[in-house]
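Only a single protein chain was left out; the remaining protein chains are all shown in position.
Chain lettering (A and B) follows the sequence in which the chains are written, and residue indices restart at 1 in each chain.
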Amino acid sequence: MLQLKEGEKEEILACVKEVLGENSKTHENLIPVLQQVQKKLGYLPVLAMEKIAEGLDVPAADVFGLATFYNQFRLNPPGKHEVKVCLGTACYMTGGDITLESFERRMEIKESETSPDRHYSLERVACVGCCSLAPVVVVDDQVEGKVTPTRVDGIMLELEADRDGPAGEESGPKEGGNSEQD
Amino acid sequence: MNKTDLLKRYEDMKEEARQSIQARQEKSLVLIGTATCGLAAGAMQVKEDFIREIETKGLEAEVIEVGCIGHCYAEPLAIIAKPGYPAVCYGNLDEGLVHRLVEDFLAGDDPSYEYAMAALDRNDEFPTFEDFPRGVYEEKMILEHCGLTDFKKIESYIANGGYEALAKALSEDPGFVLEEVKEANLRGRGGAGFPAGKKWEACLNNGENEKYVICNGDEGDPGAFMDRSVLESDPHLVIEGMILCAYAVGSHQGYLYIRAEYPRAVEHVREAIKQAREKGLLGSSILGTDFSFDLEVFQGSGAFICGEATALVNSMEGKMGMPESRPPRLVEQGFRGKPTVLNNVKTFAYVPLIISRGADWFKSTGTSESPGTAVFSLVGKINNTGLVEVPMGTTLRQLIEEVGDGLPNGREFKAVQIGGPSGGCLPESSLDVPIDFDSLHEAGAIMGSGGLVVMDQDDCMVSVARYFLEFTQHESCGKCTFCRLGTKHMLDILTDITRGEGDLETLELLKELSEDVRDGSLCNLGRTAPNPVLTTLRYFYDEYRAHVEEGRCPALVCRDLILYYIKPPKCSKLCNVCVGSCPTEAIYTREDGLKAIDQDKCVKCDNCRKACPDEYDAVIKLSPPELPAEKERKAK
Partner (left out) sequence: MSEEITITIDDGEIKTHHGEKILWAALENDIYIPHLCAIKKETRPNASCRLCFVEIEGHERPVTSCTREVEEGMVVKTRSPRLDRLVKTGFELLLSDHNLNCRECPANRNCALQVIAKKRGFKLKRDRIKPIEREFELDDSPAEFAFDRSRCVLCGQCIWADRVEAEVGAIGFSNRGLKRVVTTFNDLPLADSICTECKLCVDVCPVGALYYKKDQKA
């Protein structure tokens, strides 16, 4: 299980408190609350889910159920760079699966995983709705169209170049595509 | 408030909007298509280029972001409207072309027609979109202003006659709206084609005071992006449709459920709601009347199943998006247990047009049973990918060959997939089927939400069926036995077939399972999941047979049934491109200088075949996976 780093616990508690303060405390608000907390933290830590369950008076088992049901929610911190490979029909037919495999090979992780150094995470998405530009890849929330296997190499080079400095050590979840805290 | 005052109030608002828009139109306008696909193609860079070039030249021109112009194949797109010239649309923009357009057209007087796609207004110099085959067949209703209107400004919508239907409706009884919608025979555009008027009436007749109107914007079908485009490009059209519905059924609160993957649509709709409230078109006492209705956006969390109505409502109530057995129907017991009307984005978008132009106008397009238009996202192996709107009753052939301009460089049509994971694959022989709810259903496909994917000889039908099953299996909520386990077994069988495993009995089992999953599942996701399998079995049975009986994939797609081979007579020896392209160092140079592939190392990534220069075209795929030498040996 993921160990929280120093200060992370306080950060999580403060975040949940803030979000709960901004929403009326009803079961109906469970999804918006989870979305807002994830947007701030990058993922849904166990502690956050517990506190949300308490705050909205919902069984914790249901919060967990919901968080594991929907694709959007993640229970582990995302990598610094998030690559989503679209596998909609048009993308699949133009080689989206080959693109995904190329990323898996280059990142040395499988889909829906984060690399051990938290530099990358790789996901598949059902369809981002840019079918005329297939195959499509979303790199840190930027949509890239017509991604050939050679372009995968290019994207990897760009992401690798961002490895310098103390990244990965202290930043982790905060610098993903979801970051809103400057 | 009396009728005259109400209409006057609207006319004043429209006049004001018109003036603010007109002031804008006196200078040159550059409209950039910045819907999601435009952005992906680099629309923002194009926008910056225009702004920079215009500033450098010190010109009086405004650059405006608009939504989807519909011609996705030529993204990034822009329309230049310069006073004194017809508005002209340009595609495939890049920095150089932007520079040239600003210099020659905006600063000079040459519209650079050689780079133009078409004009938007009739003129004596350059053809308009209507002059092309696509324009001849296309008839725009709900897409009329998509990509031409500034979605960020409610004034653009109002100046074009937006919210006129609302003013008209509010000056009449709510029954007027219901009668028009019923008379128009507007059928739900979410896929099943249930008459919207009937649904609304059932909700109206339910005694409860608290009622809800929900717009289903959880467009999850892979290969479909019509709803996204409408929400991003013309959000007020949907909002106005929802207000009209609320007025007809007596609801005071509505929600737009938009899927998580469409952040831009959420943003545009939220902004539109804000502006509508400011104008008194949403909220309490709409346009000064005693009718109140407000709207909120609910963001989905990424579950395809939430496109199913009861699952969507569960999800809005903070639960897992699990479908419920019906009855009770949502119009009886919906959101918060109250009567609820839930319609698709496009269904609501037709309503303002029907109210302002009349049911007869709507019925004059399309067929008697399916009046109006159909909106498709045209993708796959087709020249003009994009968003198209054609009258119901147009044949698939017209849609593919004329509107979509056929398949690229002489490719041969094989199948068209309609309706996404719930739809079916139709062959050449079905191309003369008219597009309407009932004819498509008979052919084994469904209208669905309108995704249309064209496939050619390089697409394997078994693999396509497998793809859709993988999708539904992945997206199955897991609640009911047939969908949770049935789709898993169907997927396993299809996977076996793509590996050449199984026999004719396997195909029979696949068919039986498909039929039982169709009949036994709880909701429409499960019930329609077998459609891609059943239609491919029905129309492309031989292809299935080739896989199981000969271990051969005729389309050379299934990776376990192919191998890559470099044809010695075609290989140039001197070129090393394939070697460099291989991610696993499977390609080597033989002693005679020719390149060859180490089959044990090859991962069949297709890099080398793509990399091999066209003049050699030496890398080929073989199925069954036997090298020519082996084959010869076997033959002996």
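The working rule: contacts are C-beta pairs under 8 Å (C-beta built on N, C-alpha and C of every residue); 3 or more make two chains touch, one makes a residue touch a chain.
Everything quoted here is computed from the prediction, not taken from an experiment.
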item: Chains in view touching the one left out; value: A, B
item: Residue touching the undisplayed chain, where the options are B:D516, B:D598, B:D617 or B:E630; value: B:D516
item: Touch with the omitted chain, as defined above, among B:S251, B:S476 or B:N524; value: B:S476
item: Interface with the unshown chain - residue positions in chain B; value: 303, 305, 320, 324-325, 473-482, 484-486, 488-489, 492, 509, 512-513, 516, 519-522
item: For chain A, residues in touch with the removed chain; value: 46, 49-50, 53, 59-65, 68-69
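Note that only the chains that are shown with their structure count from here on.
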item: Centre-to-centre distance between chain B and chain A (centres being mean Cα positions), rounded to whole Å; value: 25
item: Contacting residues of chain B [partner chain A, same complex]; value: 36-37, 39-41, 72-73, 75, 219-225, 228, 260-262, 298-304, 315-321, 377, 379-381, 385-386, 417, 420, 451, 453, 455, 459, 464, 467-468, 471, 475, 477, 581, 583, 603, 605-607, 610-611
item: Complex contact set, residues of chain A against chain B; value: 26-32, 34-35, 58, 62, 65-66, 69-73, 87-93, 95, 98, 101-102, 105-106, 125-134, 136, 143-145, 148-150
